[in-house]
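Every protein chain except one is present and positioned as in the full complex.
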Amino acid sequence: MNSTVVSYLSQAPGYALAVNKLTELFGFDATGFVNFLLFFLVAFIVVNVMSAIGGLGTYAERKISADLQMRQGPNRVGPYGLLQFLADGVKMIGKEDVLPAQADRFLFLVAPLMCMVGVFASLAVLPFSNGFTLTNLNIGVFYLLGVSSLVGVGIFLGGYASNSKWSMLGGMRGASQIISYEVPVTLSILAIVLMTGSLSFDVITEAQGGLPHEWFVLHNPFTFIGFFVLFIGALAETNRAPFDLPEAESELVSGYHTEFTGMRFAFFALAEYVEVFVVCGVCAALFLGGYKVPFDLGTGELIMKTFPAVHPMLAKQIGNILQLKVFVLKTLLLYYVVIWIRWTLPRMRVDSLMVLCWKYLTPIALFNLVGCAVWLWAFEGKSVWTLIFKSGVAAAGGHH
Amino acid sequence: MISLNGYLIISFCLFLAGMTVMIARKNIIAILLGVELILNAAALNFAAYTRFVNQNLDGHVMSLFIIVIAAAEAAVGLAIVIRFFQIKETIHIDDATELQS
Partner (left out) sequence: MFLKIMFVLSALLTLGGAFLTASSKNLMHACVYLLACLFGVAGLYATLGADFLAAAQLVVYAGGVVILMLFAIMLTGGVQEFVNKFGLDKTPSMGSGKTYTIAGLSMIVTAFIVMKILAPVFKTPAQTDLPAFTSTVEKLGVLLVTDHVLAFEISSILLLGALVGAAVISRPRRGK
């Protein structure tokens, strides 16, 4: 069941042919080489698609904010202004790359790259569908937490290296915010890990079902609260409003990327938008059923049963595409909510941000963790709906 | 190439680099960087012996404890450094002379 994209594609008929041809050509076993080529190709596609999604994120943000404020938004470049992000990209490349005279040269060059590397490395474990996962690590969740903390270092160094008061304050705020909110986020993820007994995204997704009552968010009251703790913490970790203190433009000009111009600034912006996508994907995979499609459509079993004439491989392909669509749909819905929140709520103060993290979210997350453990022990991991259904059946049976 | 010797040599070089940092630097935070390097050298050795000599994972547990201790050491050490800076307004190691008679 749990397969990475390479092992999935290796079932295709052309694969064995390519391996044989290349083995004859090179004179040694070419399986590893072909696997590497396949992996490289897929990783290339994923990175490019994600960059496009990050670019479209800026477009979506402007369009949705315009919608919320009864404006038009970008509508000149392309149909409905869809190509606005490409025009912005061209503008960014064309701009002069300014390096402040007093800046720390090495750190100034390295900081945007750190943000980019941290975000794009976390794409490796995101479960897009059953067959389309880049790597199926058995420590996927842990790996994602570790790699994405590189973004905090990047933001801090970006703020420090600019040698400007605004950047410094923004970078300090960003780093302290990220390492503080990592605590409630990790604790609420840990509750889910406790329920499934695995750190792999694949197993966690497979433990849920396609319909909403089988998702972990509606599994029991504790996970229901845990989802919101995770979502609030994720908003703070990606520096989105109402937690965008590091780039508060009314106080700090633009925060840690004030001094960055051209493509370096674009790297920071792209890293932020892709990170929002990744975080929404993690929320969807952990709590909202991930790529699971209702009624066994995802594995292609229903299609095979209703239309026996269809080739099983084709049914599986259709199921896989459906899974991919469902995952992206859930993620983009959460993305919409993130943008909606940004243009609705005012920004928080620094001290109330820390109070929210340490006095409210962390105790709630700890309580959730203990609550999930107790639920697991008391009801043997059954969901609320199963218990209600069972008691209903028992009550109905009692009358007879 | 991938053998016990390769890992031992890498960990040996890490240890030497950490020792050099600890002796040559006069800044307390820089000395703490050296301590991190030395702790990592030890943890790497444990993991390497687990892989190449006996495969019973006790070495991994030991490395895990070393990582935990490194985190605790960094937290307390840096707290002491910040307190020292509040009192003395310097973090030069030669100024830590309070206990000298």
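By written order: A and B. Residues from 1 in each chain.
Everything below uses one rule, namely that a contact is a pair of C-beta atoms (placed from the backbone, for glycine too) under 8 Å apart; a residue touches a chain by one contact, two chains touch by 3 or more.
Just so you know, these numbers come straight off a predicted model, no measurement behind them.
Novice: Tell me which residue among A:V147, A:M195, A:M348 or A:I364 touches the hidden chain in the full complex.
Specialist: With A:V147, A:M195, A:M348 or A:I364 as choices, the missing chain is touched by A:V147.
Novice: In terms of residues, what is the contact footprint of the unshown chain on subunit B?
Specialist: Where subunit B meets the chain not shown: residues 1-8, 10, 12-21, 23-27, 29-30, 32-34, 36-37, 40, 43-44, 47-48, 50-53, 55, 57-58, 60-61, 63-65, 67-76, 78-83, 85-86, 90-92, 94-95.
Novice: At which residues does subunit A meet the chain that is not included here?
Specialist: Looking at subunit A, the ones touching the missing chain are residues 32, 36, 104, 106-107, 110, 137-139, 142-143, 145-147, 149-150, 152-153, 156-157, 160, 172, 175-176, 179, 182, 199.
The rule we apply is simple: only the chains that are shown with their structure count from here on.
Novice: Quick one: report the Å distance separating subunit A from subunit B, using the average Cα coordinate of each chain.
Specialist: Inter-chain centre distance comes to 34 Å.
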